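Here the structure comes first, spelled out in structure tokens, and everything after it is commentary.
Shown here: the complex without one of its protein chains, the others still in place.
Naming follows writing order (A, B and C), and every chain is counted from residue 1.
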Amino acid sequence: MSKVAPANPLEMLAYNISLMIEDNQIVYIGTGLPMVGAILAKKTHAPNITMVYESGGQDPLEGEMPWSVGCPFTYRKSPMTLEMAISFGQCAIGYVDIAFQGGAQIDMYGNVNTSVIGSYENLKAILPGSGGGNDIGSLTQKSVLVGLQTPDRFPAKVDFITTPGYLDGGDSREKAGLLGGPIAVVTQVGIYDFEPVTKRMRIKALNPGMSVEIAQACTGFELLVPEGEVPFIEPPRDEVLEILRNEVDPRRVFTKMPGS
Amino acid sequence: MEFMYATQEQFDRLVDFKGAREYHLSKSRVKKDKRMSLGEAIDRFVQDGDILAETGFSYVRSPIQAYFEIIRQGKKNMVSIGSPMSNTSYLMTANCVYAIHLSYIGVEMRGNDKNFARNIKTKKAEILSIWSHGSMALGFKAAQLGAPFIGSKQLLGSDMLKYNPYVKVIENPVGLDKSEPVVIIPALFPDVCIIHVQKADRYGNAVIEGPAINDIALAAACRKVIITAEKIVPEMSIRELGNACIPFWYVDAVVELPYGALPGCCPGCYYWAREWWEWLVRIGTPKEENVQDVMRYWIYETKDQFEFIEKLGGIRFINHATRLMEAAQANIDDSLVSFDYQEVIPKWD
Amino acid sequence: MSVAPANPLEMLAYVVSKNIQDKQIVYVGTGLPMVGAILAKKTHAPNITLVYESGGQDPIEGSMPWSVADPVTWRKSPITMEMPLSFAQAANGYVDVAFQGAAQIDMYGNLNTHIIGNDFLNPKARLTGSGGGNDLISLTENTIIVGLQTPEKFPVKLDFITSPGHLYGGNSRKEAGLLGNGPVAVITQLGVYDFEPVTKRMRIKSLHPGITIEIAQACTGFELLVPEGEIPVTETPPLDVLEILRNEVDTQKMFISFPPQ
Partner (left out) sequence: MTTNFEYNQEALKNLQIDDPSILDRLIDGESARQAHLKKERGKVDKRISLKEAVQEFVKDGDIYADSGFSYVRTPLQALFEVMRQGKKDLQGIGSPNTNHSYGIPYGTFSYSHNSYLGAEMRGTDRSYSKAVKEKKVKILSEWSHGSMGLGFKAAQMGAPYIASKSLLGSDIIKYNPYVKVVENPFKKDKDPVCLIPALYPDVVFIHVQWADKYGNARIYGPAVNDIALAVAARKVIITAEEIVPESDLRNTTNTNVIPFMFVDAVVHLPYGAVPGNCPGYYYWAREFWEWGIRIALSGKDDKYRDSFWDYWVFDCKDQFDFIEKLGGIRWLNKHQVIERALNGINEDDGIDLSYQSVIPKWDEE
């Protein structure tokens, strides 16, 4: 029996994020779990990735877990820093392979809301706004959405499209003139992709202990289920968990469960 | 357009290319000593009704001590813009800012700013337009490039378009298929920005260490530019390295303001006061009366950055913050410092 | 007095310098404008700031630069700018005056640096193209044109409008959407010209010593406007200024002596 405690849901999420990253990619990173996942990837299977940040830091040396995308660790000994317009420009012209972003709401077509719950006319909650989210989602070749999966957070339609995914599905993203698009959604329940024709969210693999029924119960719309058996994600090996806990986020800034 | 507080003129001024140009043309070209106190700089160059652009990045190299001085001087009727613009939150509470061009107001890893949300919900402040960082940055860059507008692939398909009266979607008139939509973003010209830098000379030539974010573009775009600097250095020392990024003729005032970015951080100088931010986020922002308390203690009852530091812990705090920054930038060995800090858990949690 | 009087090129450099006021930001190109600007800085306008299209900003003086990207144009500059950003300053209102020359100038101050001959594909001569010329005259508040005046170089109609001056006169510059006042003066070896405020046609402002209206007209392909009353004589350089020009500004005589041919 392993002496290492099993992954908690946030750790599982960080691990799943790391699995989306392939070696040698240029990865555009936002604050929070994507940062944990990317650094984990770099310390495990993808040592040659290059991380770039919207505040302008390019290819920093690893250090502490950054507090935000403007933190000194995002440009620690960077050979250069870029102005923001130019940093986003890199996404548009094809120098970023994959980007991660979270959202308060994600809908069945991968549209993301970080602006407002309710509406501006009838305000339930106001969120931070786009930040770089819209730019990254509009311009990057492959984006991966990260979120905690609950029926409220995964509604059929987001209250506000801050970052366009596949809009109304089909070819509506292309028609809007956008570049790239979301390729996956990563949650504490599993990993989803988008069915190629309708562009609706579809189960790709589930975390250990989960089932199609649990996934559906955590979702506000009908999830597509692929033909045949749904694969399970292999849980992180002990040494990966130890790297995550001891080297990547030792202060547990992002991977400690609230209340624990 | 119907506004709660802003005037049509204030709304138009942000995109008034010719007006900004004329203003720049009217500015003094003299290479003179522009040093003055923070109080004088804010008094002379930040006026009631101005469009204030936030610089730096949230708590990184932001001129926060200058914002505190704006609050102390009780400036009124201002409009705020920036990407990001998180420090606008307390300017709203202090009645300095009552209308914003929103890109992002939040507290980074702690998420939403409840103080900002409260100000919007209670209609103490209004939103005039909604942007993404990149689209707003392109607006500033367009201004820096002297371009009336820039085509962009940002914002397409998003609802932000419906809440941004400044941008338009058109069919691409150059290159590519005619049917390919693009967003056009006008050049943005705020009235005033305060830029905190590590080094400047007395004339305003300024060196930024670390990311410049939008500050180079903003220095070009804004009608009035105040530089606050950790150090005023001889002009020759800037010439030796040739690494300034803001030329003196953009600059109206130079303020020697060591620790001017506190309680935020200044790359190459000091780390930020994390406990202070924790306190603000966890205690200060959730309730209006707590915010008022925080502001009274830290801003109204504090004369300058030195008194602020005394409240944070004086020389011990500064020494620690300096070493943290050194370590953060890999100039000293990481093992010499600890990045641990006291998390603040409010009683009601 | 043993100082030789000004030759026509020195006269030109001097008049250029007199058109620069102290405390201006001056956008300079290669050649006589550069000589004039440095002369101005060493005489009546010590506080001007020189900026260059290749990106050099506010250099400390050195020797005479060969071109606008010469090391001297950014010698110990606190900052160098990327080119579009350097031009963008003109659009943003941070440049007061720019100087430029041309192969052809017409009566409205339009400039041609593209071709000689009216067939673009089969030109009599192919010139450099715009360089920064179009950008400067399109974007800068005031432009001053410097050239040698001959009927061929001052034709009625240009073979190609590289850099728009007042286009077709009247309001046509404004209607085209261009910024600034356009050309405000033309300086030649014969005199100084301005533009009549309504028609925007070139008009004599002053003539150099010994030059008459007839000579000026004979050197021009179009009809010059002549102002009412007496035409002033252009001020000639005092001897101490000439000595500065020769001994401190263009010591190699790169621009103020005539070429060997």
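In the analysis below, a residue touches a chain if its C-beta (ideal position, glycine included) is under 8 Å from a C-beta of that chain, and two chains touch if they have at least 3 such contacts.
Just so it is clear, the model here is predicted, and its values are computed rather than measured.
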Omitted chain - touching chains that are shown: A, B, C
Contact residue for the chain not shown (choose from C:3, C:83, C:213 or C:226): C:83
Options B:47, B:73, B:95 or B:243, residue touching the unrepresented chain: B:243
Touch with the omitted chain, as defined above, among B:106, B:146 or B:263: B:146
Option from C:11, C:26, C:139 or C:219 whose C-beta touches the chain left out: C:139
Interface residues of chain C (partner: the chain not displayed): 30-31, 53-56, 60, 62-63, 66-72, 74-76, 80-84, 87, 91, 114, 120-123, 125-135, 138-139, 160-164, 167, 172-173, 175-179, 252, 254, 260-261
Where the unshown chain meets chain B, residue by residue: 15, 138, 141-142, 145-153, 166, 168, 170, 172-178, 180, 182, 184, 186, 209, 212, 241, 243, 245
Chain A residues touching the omitted chain (full complex): 23-26, 48-50, 58-59, 61, 77-81, 85-86, 88-95, 97, 139, 141, 179
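Assume only the chains that are shown with their structure count from here on.
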Top chain pair, ranked by how many C-beta pairs fall in contact: A-B
Between chain A and chain C, centroid-to-centroid distance (C-alpha), Å: 58
For chain A paired with chain B, centre-to-centre distance based on mean C-alpha positions, whole Å: 28
Residues of chain A engaged with two or more neighbouring chains: none
Per-residue multi-chain contacts in chain B, two or more chains: none
For the chain C and chain B complex, residues of the former touching the latter: 23-25, 47, 49, 57-58, 60, 74, 76-80, 84-85, 87-94, 96, 139, 141, 179
Residue numbers on chain B that touch chain C, as the complex places them: 20-25, 28-31, 143-147, 201, 205, 220-221, 235, 238-240, 242-250
Residues of chain B defined as touching chain A within the complex: 56-60, 83-84, 102-106, 108-109, 111-113, 116-117, 120-121, 127, 130-135, 137-138, 140-141, 153-160, 163, 172, 180-182, 210-214, 216-217, 265, 267, 271, 274, 325, 328-330, 334, 339-340
